[in-house]
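Heads up, one of the protein chains got dropped from this complex, but the rest are sitting where they should.
Labels run A and B following the written order; every chain starts at residue 1.
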């Protein structure tokens, strides 16, 4: 376990409202570049019309794809932004709710917003870095 | 996608502990009025004795009701507070856990706390506004 102490004073925040049809990952990458975010956590709620989730399969060391081809509530969206090879990388997990209240979740690979997604971003006043882990090939946070 | 930059410095916080029997939506509305909250995000954990969730049905443009008539853990409560027609509106999503670990989730319409619900509210140092979207009839965040 590694720990880095930070101070929240001086950290910027962003309130982000995605509109109908916006794709989440493209929007977040765009935002991270525009605001030069090199360290941040975020959370959000809203709804998706279609989404593609991922589960990291330890036996194959790759993401299994979980398509969700129906309108769902975004019950929780949680994640962070860190630099990987000099570029901001978005790491988002989500729990989605269906019309009967049942849930499905995973890592977001792609997600289309409808009618809205309300995200609050909390910048950390220090850069967060990822480095590739040789065993898994994943870019893990390295602080 | 619309974005508004804020500064967290100077923002108030509220630690809120709901007691046995408290109804969540009534408590949050009361709190938002008392503290004149016009922009905030919140998160929480705890447990509900009975709850009524909603799923926004795109084909009917209204909330389908999902009753949960059993004791559940509140695994995640996430949402925000914004002004709608001059009054604070609470927008809460939740994932609930049952005795076998299975989950159910949605938008909270009504929820009764037992034995506790621990909520942390983070005020945004700027007012957030909602406006009615003509297509859905929903009051969407408009920043």
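Everything below uses one rule, namely that a residue touches a chain if its C-beta (ideal position, glycine included) is under 8 Å from a C-beta of that chain, and two chains touch if they have at least 3 such contacts.
Source: prediction; values computed, not measured.
When you scan B:43, B:126 or B:142 for touch with the missing chain, the hit is B:43. Of the listed residues B:81, B:95 or B:108, the one in contact with the hidden chain in the full complex is B:95. Residues 1-9, 41, 43, 53, 55-58, 64, 66, 68, 76, 78-80, 91, 93-95, 103-107, 124, 126, 128, 133, 135-136, 138, 140-143 are the ones on subunit A that touch the missing chain.
The missing chain lies against subunit B, touching residues 8-19, 22, 27, 30-31, 35, 43-45, 47, 49, 71, 73-76, 95, 97-103, 114-116, 118, 120, 122.
Here, only the chains that are shown with their structure count from here on.
If you average the Cα atoms of subunit A and of subunit B, the two centres end up 21 Å apart.
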